[in-house]
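Note that one protein chain is taken out, while the other chains of the complex remain in position.
Labels A and B are assigned to the chains in the order they are written; within every chain, residues are numbered from 1.
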Amino acid sequence: MNPFWSFVGKEARHILRDRRTMLILFGMPIVLMLLFGFAITNDVRNVRTVIVTSQQDHLTQQAVERLAASEYFTLTATVGTPQEAERLIRSQQADLSLIPAPSPKGEGSSRQWQIMVDGSDPNMAQQWTAYAQAILSQPISGKSHIHPSPFGEGVGVRLLYNPQMKSAYNFVPAIMGMLLMLICAMMTSISIVREKEKGTMEVLLVSPVRPLMIIVAKAVPYLVLAFGILVAILLMARFVLGVPLAGSLLWIVVVSLIYILLALSLGLLISNIADSQLMALLLSAMVLLMPIVMLSGMLFPIESMPQVLQWVSAVLPPRYYIEAMRKLMIMGVGIGDVLREVCILSGMTVLLLAVSLKTFKNRLE
Amino acid sequence: MNDAIVVSHISKSYGKVEALRDVSFSVGRGEVFGLIGPDGAGKTSLFRILCTLLLPDEGTAAVDGFDTMRQMREIRRRVGYMPGRFSLYQDLTVRENLAFFATLFGTTVEEGYDSIRAIYSQIERFADRKAGALSGGMKQKLALSCALVHQPSVLFLDEPTTGVDPVSRKEFWDMLESLKERGITIVAATPYLDEVRRCERVAFLSEGKVQGIDAPDVILSRFKDVFNPPAIVPSAATQPQQAELAIEVHHLVKAFGTFHAVDDITFSVRKGEIFGFLGANGAGKTTAMHMLTGLNQPTSGTGTVAGFDIRTQHEQIKRHIGYMSQRFSLYEDLSVRENIRLFGGIYGMKPVEIKAKTETLLQQLRFEDHADDLVASLPLGWKQKLAFSVSIFHDPAIVFLDEPTGGVDPATRRQFWELIYEAAGRGITVFVTTHYMDEAEYCDRISIMVDGKISAMGTPDELKRTYGKPDMDSVFTYLARQATRSSD
Partner (left out) sequence: MLRYLIQKEFLQIRRNAFLPRLIIAFPIVIMCVMPWVMNMEVKNVRVCVVDNDRSTRSQQLVHDIEASRYFRFNGLKPTYAAALKEVETSKADVVLVVPQDYGRELELGRNPQVLIAANAVNGTKGSIGSSYLAQIVNRPLTRDGLSVQPVNAGLLSLYNPHQNYKLFMIPALLAIVMMLMTGFLPTLNIVGEKEAGTIEQINVTPVSKWAFILAKLIPYWLIALFVITVSLLLAWGVYGITCAGPVWLVYALAMLLALFFSAFGLIVSNYSDTMQQAIFVMWFFVVCLMLLSGLFTPTRSMPHWAYLTTYLNPMSYFIDAVRTVFIRGGGLHEVLRQLLALGGIGLIMATWAVKSYKKNH
């Protein structure tokens, strides 16, 4: 057997034999996809509502029924005073409370309400009140099963690309960005550093095999693994989560391959710097994982960050990959519209590859 | 171009530490050249420079006619190197490891099989077992096979036989001799005197300098105080004849699945005795020791240690024993003093007592100036002595030593044994395993384990008489060669 393939085979065995890590490598994308696809949502749902009322008049009754009939609100209690409602909210038994204002001025005019909301989470509080207000301000004669628009009367809203507002649309590209980086950079660097730490690297270096080939051979199985995971994610996104692959599949794969190459160069760079597995692990976790999850627009919008952090975010490769994937996959734009991202990614790849090859040591320190 | 290796005026330092100072020598083609010297003498640095893994600060070296600094690729194509801590791929099987290293060096297992037959045949039956599941000595044998499967023109071996039993070491050196016949130049470092004698010439390295290069016998006699310290004459005081037993074991068995690592052993150790527990790699020594120290439960059989049952009272046993393991067992990131205080505290000694005894101990070991040094910065021999002293710091009834002197030079080993005698003189029972047969002679009584069973037991003199052999080495070789299983 040619030494190159013998190397690849050896490396593949290392990966396959470590069952637990394997399980997690493949379990992680699946679990993450399912969680983000189904469980993690900001939908307004099951908002626990308390009605504060001393006397039940017709108008209150009607409004309350309408509220209860909607899928957004669940009536949990009726209490006598606003103080009691506040106590329920404080002890996490309710989220929102409706207090009817004193008797309306004349027949026919709509009921005045005071909405008391748990404002701890400003975003959710904003959405809950918007929904509650919309339901309450509906004409009384209106049929109660009609879905109210939380946007008011004079506005038509079109939610582009993601009309059902599924969070999966947002997260699938982000998960791809994170996992590909994790597998290629972290796993590759750890596996190279492990050889350094265990002393086998010395033997490999002294052997007639060119050092660069050792590294390339190490990268191959991870490349295959990363590609497998990419395919798995895309299939799950399409058929389980129902995320449309709106753009060209070819370009999605090409851009992903550029990104995988970039991640592998980064992994090589880390392995050049670190001399223990622990250090490689911490470097990957601190320098790669944390900033990627936090700063690349995966979970938190970049525009809301202070300027300094936006600059930091600007040098993170996953940011551009995630952006490119969102556009290609979800928005379905042509390659022309992601040219900027692709160029930046390619530039970064070339730079990182050059630096990591330059710093690769043929000898020990 | 008669010399395979020419080293001239090589110096290398790491920060302030000078590893090598102006080292020069040359090795002829087809020569077996020994590198000897205490731990930290600079042997490993020298190997790395010759293998092109390190650049020297000053001086030049040439291997097989190529310069180590400029012609890296040429050299790497021609040399074989087995570093001191040669490590196999634990999650690959024996066969996969061997096949991988064979391809790495551009050959196949079939082609190289002849040159490794003597050693590889011993582990071949475990070809499909993962390397991580082998015992220490077996791993070393596999490592040797991997290093020798190809035939380079120059072979560098950095203490290749540490932890390997005497029989296998002999086989290994027989293999080297056959390589030499094919014109392969061999440079090997070793702490074993019998191996030193099998070299044609040796260089004695100490504190980074070449102290002398000559035939082994010349060097060994010139630096007699280092290599051949006068044997310790056990005083009468260390030969207690008390009837009281410290360890008593009946029909002890430890099985892993169907495999009986320890297969029905029965023996007893008297109080204050130095008991040598010998056996080839994989004979079951470490497993037996783990049962005695309460790390493992026996599968069947009974035993007491210091009067406590090994099945039920293992926590009480732990209170009355000391233990020093094969793998170095102090905390490297604590200082000498902190390690002593920690282990004193663990055994429930009072702070005043710890303080007083620490000073005495430091004086005794002449460590006063290094009391606050991190253990990691001490030379190996010092660490071993310290580890032993710490293991008997709380005056245990029995101390268990698992290959305490592996890889240590003869002078330090001698000092180590003086400590053992001193402890035995205080009434501490010593239970020790070793692969050095000269150390076996120092024991009051020894047992030799073969295939999980004890095949011989008695004083060294009795054993030599029974088997009609001149020394322990021959007795051991005779018994160990009868082994039918080579396993762990």
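Just so it is clear, a contact is a pair of C-beta atoms (placed from the backbone, for glycine too) under 8 Å apart; a residue touches a chain by one contact, two chains touch by 3 or more.
Bear in mind that the values here come from a model prediction, so they are computed numbers and not experimental data.
S.K.: Return the single residue from A:Trp113, A:Phe227, A:Trp251 or A:Phe360 that touches the missing chain.
M.R.: Missing-chain contact among the listed residues: A:Trp113.
S.K.: Decide which residue listed in B:Val109, B:Leu295 or B:Ala371 touches the omitted chain of the complex.
M.R.: Answer from the full complex: B:Leu295 touches the omitted chain.
S.K.: Among A:Val8, A:Val47 or A:Leu288, which one is in touch with the chain left out?
M.R.: Hidden-chain contact among the options goes to A:Val47.
S.K.: In the whole complex, what residues of subunit A lie against the chain that is missing from view?
M.R.: 18, 20-21, 24, 27-28, 31-32, 35-36, 38-48, 86, 89-92, 95, 101, 110-127, 129-130, 132-133, 136-137, 150-163, 165-167, 169-170, 190, 194, 277-279, 281-282, 285, 294-295, 299-301, 303-306, 309, 323, 326-327, 330-331, 333, 337
S.K.: Residues on subunit B that touch the omitted chain in the whole complex?
M.R.: 293-297, 314-315, 318-319, 321, 323, 325, 327-334, 338, 341-348, 374, 400
In the analysis below, only the chains that are shown with their structure count from here on.
S.K.: Taking each chain's centre as the mean of its CA atoms, how far is subunit A from subunit B in angstrom?
M.R.: 54
S.K.: Spell out the residues on subunit A that touch subunit B in their complex, using ranges where they run on.
M.R.: Residues in contact with subunit B: 1-3, 6-7, 10, 13-14, 17-18, 198-200, 202-210, 362-364.
S.K.: Within their complex, state which residues of subunit B touch subunit A.
M.R.: 48, 51-55, 72-73, 76-77, 79-83, 85-89, 91-92, 96, 99-101, 103-106, 130, 147
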